[in-house]
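Not every chain is included here, but those present sit where they belong.
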Amino acid sequence: MSDDAGDSKFTLTHLTEGGHAHMVDVGEKAVTSRRAVARARVRMQPETFVKLAAGDTPKGDVLAAARIAGIQAAKKTSELIPLCHGIQLTRVEVSIVLDGGIAVIDATAEARDRTGVEMEAMVAASTAALTLYDMVKAIDRGMTFDVCLVQKSGGKSGDWRREGEP
Amino acid sequence: MSDDAGDSKFTLTHLTEGGHAHMVDVGEKAVTSRRAVARARVRMQPETFVKLAAGDTPKGDVLAAARIAGIQAAKKTSELIPLCHGIQLTRVEVSIVLDGGIAVIDATAEARDRTGVEMEAMVAASTAALTLYDMVKAIDRGMTFDVCLVQKSGGKSGDWRREGEP
Amino acid sequence: MSDDAGDSKFTLTHLTEGGHAHMVDVGEKAVTSRRAVARARVRMQPETFVKLAAGDTPKGDVLAAARIAGIQAAKKTSELIPLCHGIQLTRVEVSIVLDGGIAVIDATAEARDRTGVEMEAMVAASTAALTLYDMVKAIDRGMTFDVCLVQKSGGKSGDWRREGEP
């Protein structure tokens, strides 16, 4: 996000002139191919990470539950985020890598639509992280996670990529 | 979470012996007063923060939408997190403080139940943060947020408080 | 609702001191037997009423769909109305009487809970009316309906009955 502020895209488009929240009109926007990737990183105690990474079946299922929860949540985005439009996602994928004591969750969402799928990816990543937390919180209540958008493409505002991401 | 590992509470209770995810049996647990507080901190560009903090009505509604989305999501926790039990929350509150360039979202959940409300608080805080992101992402796609549990009370495992929290 | 304003029950309990919407704390309230009845009256063109009242099977199904939609909506109240608590309803009934050109929908909700079921009854009546509208709007788009609470009992604020109702 560089120095092109002042541009029309720098307006809070979810607010009407009177400042009231509304679902913005996307009727005139073109249907294009949309894609977004979001990432959640779950940080935990070393012993928790070892437990998560070691066990075969347990790990399988903990991660499977988190992946599935992320996918299902992506489909609920417009229900969870008040001003999001309903979107027919053409693809959702949630991958989880256990690396250096951190569970890195990457969620990808795609659609052919009039509006972007950033929120779908963000919701998927967050919910996968929350599910992971739920399943191991009994042994590590202090776990934390952060969430960010990694990249998005398609639509009038074009491509965007978090700095430092390939 | 200190060095008392080995304790029975250090088991991944969401997995059966065969390692399969299931909703744990809480039928024998006592109905007690439960409370949990979770926090999400949303970090943004200084200009975004100024915009968010300045406008009266716009801010009102952005934060109102985030608070309401958080409250509604808390009630959907068992739908979003696969192995969570349904809980009848007796109270949910989401407060948002704009401070030092960061939006600090504190979500409190309470219930009289056989199981805790940590996930309800975590889901509320995360969804409020996601809503905030949704409403200002047009001007700041790089915004990030982190989520953690701040405290919980009630139930057999007793009270817990994040270190450094009063 | 008479002249006893000033009473503590005359406060907007869904707002915190700072004026922010929240789900009020009902943890300390007693679990009592709750009941509420709401009514929707759907007004239509005489020909629409005749069509609705005449046909045997058609009428059966239109009214059946409206009744079932009302019952299902009652169970979704806490999902639809942001600050409503989840409630385990012990009974829901939606009855529809076709009388004098008007479809009168009475919805009854009951629960043993810490909070009232007025909204559950109101939502059931409204949704049954909306479903009726949906099913005959092709022949009468101008149909209207009004909704009100008829009575409620249980809880600290006691019984209430709309004036003029038996």
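By letter and in written order, the chains are A, B and C; residue numbering begins at 1 in each of them.
Here is the rule we go by: a residue touches a chain if its C-beta (ideal position, glycine included) is under 8 Å from a C-beta of that chain, and two chains touch if they have at least 3 such contacts.
Predicted, not measured: the structure shown is a model, and the values here were computed from it.
K.L.:
Whole-complex copy count for this homo-oligomer, where the file places 3 chains?
P.N.:
6
We take it that only the chains that are shown with their structure count from here on.
K.L.:
Among line, ring, star, complete and other, which best matches the way these chains touch?
P.N.:
It is a line, because the chains touch in a row without closing up.
K.L.:
To the nearest 5 degrees, please report the angle of the rotation taking chain A's Cα atoms onto chain B.
P.N.:
It is a rotation of 180 degrees, to the nearest 5.
K.L.:
Suppose each chain is reduced to the average of its Cα coordinates; what separation in Å results between chain A and chain C?
P.N.:
Each chain reduced to its C-alpha mean, chain A and chain C end up 37 Å apart.
K.L.:
Taking the mean of the CA coordinates per chain, how far is chain A from chain B in Å?
P.N.:
Taking the average C-alpha coordinate of chain A and of chain B, the gap between them is 17 Å.
K.L.:
Touching two or more other chains, which residues of chain A qualify?
P.N.:
none
K.L.:
Can you tell me which positions in chain A touch chain B when the two form their complex?
P.N.:
Touching chain B from chain A are residues 1, 5, 9-15, 18-21, 45, 47, 51, 55-58, 60-62, 64-65, 68-69, 72-73, 76, 79-84, 118-119, 122-123, 126-127, 129-131, 133-149, 152, 157, 160, 162-163.
K.L.:
Sort out for me which residues of chain C touch chain B in the complex.
P.N.:
16, 18, 20-27, 78-79, 82-83, 85-88, 113-114
K.L.:
Looking at the complex, which residues from chain B come into contact with chain C?
P.N.:
Residues 33, 64, 67-68, 71-72, 75-76, 86-95, 110-112.
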